[in-house]
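Below: the structure, in structure tokens.
One protein chain is absent from this view; the other protein chains keep their places.
Take a look at chain A:
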Amino acid sequence: MRLSLLALLAKEPAHGYELKQALEQIFGRAYPSPNIGQIYVTLGRLEKDGLVKAVDVEQSNRPNKKVYYLTAKGREALDAWADEPTEGPRVRDEFFMKLVLAPMTGVADRTALINRQRRHYLALMRDLNELAERTDRGDRVALLLIEGAMLHLQADLDWLERCQEDLP
């Protein structure tokens, strides 16, 4: 979230609530809606690190609001982020640990684990299908996020199949 906020602030200075609204508007229903508390905590940390600064803007009838803007150091951090490839998924899968360790230690049977996990993945896929159906055709960002989740889930299922074939 730090870098999404920096990116939004590179466009124009904004206060916390505007940033929340911008994230919701761009990513739609497919993105975990950030809560305002998280946003203010993150902005506070960015300010402490010198990446953003805040100015108080007076409002009539209301307490002052803080408008944040990007510092030169913040701009550097954002450029570095944009220039780096993003880390791919790492196989540090909790289910895999369970699958390997549970039968060794007598906690659970491997076939039962695989069957339960397969049903769970398929239930998740059904949810994603329904969500895609409910999502507006024009909302490309949200639909692409859903499709990405589906492709990851398909890969998890394919991998589950490989485990089923190759684990003794």
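Just so we're on the same page, a residue touches a chain if its C-beta (ideal position, glycine included) is under 8 Å from a C-beta of that chain, and two chains touch if they have at least 3 such contacts; residues count from 1.
Simple rule for what comes next: contacts and distances are computed from a predicted model.
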Protein that the absent chain corresponds to, by UniProt name, given "Putative ABC transport system ATP-binding protein", "cytochrome-c oxidase", "DNA repair exonuclease" or "Sugar ABC transporter permease": "Putative ABC transport system ATP-binding protein"
Residue of A:L3, A:V67 or A:L157 touching the missing chain in the full complex: A:L157
Interface residues of chain A (partner: the chain not displayed): 29-33, 111, 115, 118-129, 131-132, 135, 142, 145-150, 152-154, 157-158, 161-162, 164-165
